[in-house]
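The complex appears here without one of its protein chains, the remainder shown in place.
Order as written gives the chain letters A, B and C; numbering starts at 1 within each chain.
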Amino acid sequence: MEKAKLRAPFFVVNPKSYLYGEELLRLARKADELAAAYDFDVLFTAQLIDLPRVIDACPHLIPCAQFMESLKPGRGMGHVLPEALAEAGVRATFLNHAENPSGVHELAAVIERANEVGILTVVCADSVEEGRWIAGLKPDVMVCELTGLIGTGTTADEAYMRSSTKAVKAISPTTQVLQAAGISSGEDVYNAIKFGADGTGGTSGIVAAPDPFAALDEMFAALDRARTDFCQEA
Amino acid sequence: MEKAKLRAPFFVVNPKSYLYGEELLRLARKADELAAAYDFDVLFTAQLIDLPRVIDACPHLIPCAQFMESLKPGRGMGHVLPEALAEAGVRATFLNHAENPSGVHELAAVIERANEVGILTVVCADSVEEGRWIAGLKPDVMVCELTGLIGTGTTADEAYMRSSTKAVKAISPTTQVLQAAGISSGEDVYNAIKFGADGTGGTSGIVAAPDPFAALDEMFAALDRARTDFCQEA
Amino acid sequence: MEKAKLRAPFFVVNPKSYLYGEELLRLARKADELAAAYDFDVLFTAQLIDLPRVIDACPHLIPCAQFMESLKPGRGMGHVLPEALAEAGVRATFLNHAENPSGVHELAAVIERANEVGILTVVCADSVEEGRWIAGLKPDVMVCELTGLIGTGTTADEAYMRSSTKAVKAISPTTQVLQAAGISSGEDVYNAIKFGADGTGGTSGIVAAPDPFAALDEMFAALDRARTDFCQEA
Partner (left out) sequence: MEKAKLRAPFFVVNPKSYLYGEELLRLARKADELAAAYDFDVLFTAQLIDLPRVIDACPHLIPCAQFMESLKPGRGMGHVLPEALAEAGVRATFLNHAENPSGVHELAAVIERANEVGILTVVCADSVEEGRWIAGLKPDVMVCELTGLIGTGTTADEAYMRSSTKAVKAISPTTQVLQAAGISSGEDVYNAIKFGADGTGGTSGIVAAPDPFAALDEMFAALDRARTDFCQEA
């Protein structure tokens, strides 16, 4: 299956395990409206059990798993099968997140499997050095998050964002780079794109905001300004 | 949430990762018809991504996850959240399967979480000794599968079935026992109940049968005879 | 090989990975002197690479691994073989420590292997409930440490010590109980035995003390008083 390249600047809404069920679906519908209104590529992650309803209700989102395995159809009780995700309409997956790290062999294998079934890979590293190394696997998107910043509301600085993006693209020019740790305001979103990221997004900056819908509104408006100012695709 | 005790003899259809998507749903619909026709409690497992469609289409099945974690709402990228499963209508889960073994602390914690959210626990052991030990956690259902028999079409013998069932119930009288390794015919189903199991079921004996629907027909008819012959609930 | 039951009150010096090489050996020699002087059973743990020198230099200590696996001779690159430990003179091992948790199947299997080769098992749980469950495996010694107290210098209270000891012995009367979390003074040592423990000991209370040798002196003197006051074996 053909994978579409994401149009920069793209956005990722990643509720991790903070939201589920009805509450998750409300946030997904809001993100879907914004994706349509601004014509952005928006990845939306959810618990696997909730993704089918997101897929049904939100045609403008790119449904994204939080984890997938290299498993092939057959045995494998309780593991996550790429073919099952693809047939259900999942189009992207995170891999090697700090809260769910991959094995060396497994990461190489699951990226290969994702390519076979047409699922975009969003692969995490926790330093510039690791980002450079993992870029050798040529994932579709890389995230170089300083693990210590996850959930803090503090973003990496310009130097880190620029050097990690440069390191990844030096090894794999077609890989896009997501800068998302600590993003909690429109200004953070704008700056991430300004500092060279292809995409940005958030978790606690959205789900733990006093008003998550208002947080998304602010972030998408800022992303729109950043698109105008920095992305030739705009 | 209140958990209903399964009515013996119950049946488990466990396609593991052999089936997904449309093909999985066809098997689920067939199992749903048989569950309704015979009035059996039937657990049906699937990839998490496929369970919502099974839940929507098959009201007579007990939707069963193949794995769950002790995670609480919050962080936990890519992990399986009990509350999300419960809200989506999942009513049971396998745990500690030989193909996805649990840690000691995690198994104790996830059974406690399952009890909190009202999900039945079907916990695997791979010997009589382990079954006796794990029964100390008082799961709803225990499976004492000799790992070496999984997928072989060879069932445990009468002595093993009787001794493992007895060992579990000596420690936890309310735990029900599932004998399911190697079940591939109506006769296997009948004998499992005859030899003292509260429930039985299969994976490769169904999904790898020349005609999976015919295999299910035969197994349910045999389960019905076993109910008449051995279960006072019948 | 025959395993000797530990004489209560016993003591455990557990430097984890704080000490190694010459510095570790100096602490071992000090503990060896105290073990001889007071005629106590003293388990001393170390990195595997350091245990042979401890064994050679410290005849009064019971050399104790920090981890072992159920592996049998053969393949198993980089895993810890029970027979190799036993032949080298290791006589005990910790298992399922919070910093190195075991799988369900592995814990049952490795305790069986330890019994085969004559190595005492010191198995950790992190609550009274888990202690009661794991006691079903009848380890030689159980440790019911509230994980949150490890390294804090705060011990569990009397109620916790008494209830966890009682819970373990109700399931496995021959299992001895070690209370060791947060032990950092002679008074802590004395109280642990007063509150029903068969043994006690420490890590950071010793290795992070201003003067580790003085800390050991104080703890052994207190253990001696506790033996006189509470242990009929004295």
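We adopt the following convention: a contact is a pair of C-beta atoms (placed from the backbone, for glycine too) under 8 Å apart; a residue touches a chain by one contact, two chains touch by 3 or more.
The shown structure was predicted, so the numbers you read here are calculated from the model rather than taken from an experiment.
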Among the chains presented, those that the missing one touches: A, C
Selected residue (touches chain absent from view) among A:14, A:47, A:66 or A:102: A:102
Residues in chain A touching the chain absent from view: 96, 98, 101-108, 126, 129-130, 132-134, 136-137, 171
Touching residues on chain C - with respect to the absent chain: 14, 16-22, 24, 47-53, 65-67, 71-81, 83-85, 87-88, 90, 94, 97-100, 151
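Everything below uses one rule, namely that only the chains that are shown with their structure count from here on.
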Pairwise touch network: line, ring, star, complete, or other: line
Highest C-beta pair count, chain pair: A-B
For chain B placed onto chain C, the superposition rotation in degrees, Cα atoms, nearest 5: 180
Identity of the chain that, by mean CA position, is farthest from chain C: A
Chain centre separation in whole Å, for chain B relative to chain A (CA means): 35
Distance between chain centroids, defined by C-alpha means - chain A, chain C (Å): 46
For chain A, residues contacting two or more additional chains: none
